[in-house]
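Below are the structure tokens for one structure; questions will follow.
Just one protein chain is left out here, and the rest sit where they should.
Right, chain A next:
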């Protein structure tokens, strides 16, 4: 079974239907990039996978578990927020606006999940957190508060914070869209090395170059529906749908 399976996912905000029946499978170790014009529902879909949004119809499974539900006696029971929190432990998320905790240092941001959520000992968590900072190239910034870091550094700390929970799946919601152009590369480098290490990733991005070189599969969304899907070579270099051709002509 695929790590992520989404079938017929629908979501409306008020009278606007943002997702109109999305089907998507992501295999273990696969990197999937969601592309498409803004307002296509890419971010909303990603947030549904982590149950930050509740879906109106359809189903999403992560590692065989229905997101936002507990199955018992042949029925799906909606989860309480506390139970939903338990499900989210296995899924890491990186936000466009970083959302680091400003009142804690880089190291404390990374330690927060394992210590407060998993209840693990500070000493061993600290060692792991320092190793994660090393991995994202910020070992010397352990004691810095987010306000003292550049956008690119903050986003790398945010990636480390998500990794500290040892997630099965990482979700990236336009991780470089809020960055100055010269800082984009350092974040993409970290994501690339993460993909090389076999992490399963769903990435909402406008970085076509990143999608081309790192993604195993590209999914092109327009108006809440999947228009085209395939390898980067297929979708990016040889798009079949007019809407995809139109979009790529503009961004490439």
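The rule we apply is simple: a contact is a pair of C-beta atoms (placed from the backbone, for glycine too) under 8 Å apart; a residue touches a chain by one contact, two chains touch by 3 or more; residues count from 1.
Here, contacts and distances are computed from a predicted model.
The chain absent from the displayed complex carries the UniProt protein name "Polar amino acid transport system permease protein", chosen from "MaoC family dehydratase", "Polar amino acid transport system permease protein", "Electron transfer flavoprotein small subunit" or "Sulfur carrier protein".
If you put the hidden chain back, the residue from A:19, A:100, A:129 or A:222 that touches it is A:100. Annotation: of A:60, A:165 or A:236, A:165 touches the absent chain (contact as defined above).
Remark: the residues of chain A touching the chain excluded from display are 50, 52, 81-82, 85-89, 91-93, 95, 97, 99-103, 112-113, 116-118, 145, 147-148, 158, 161-162, 164-165.
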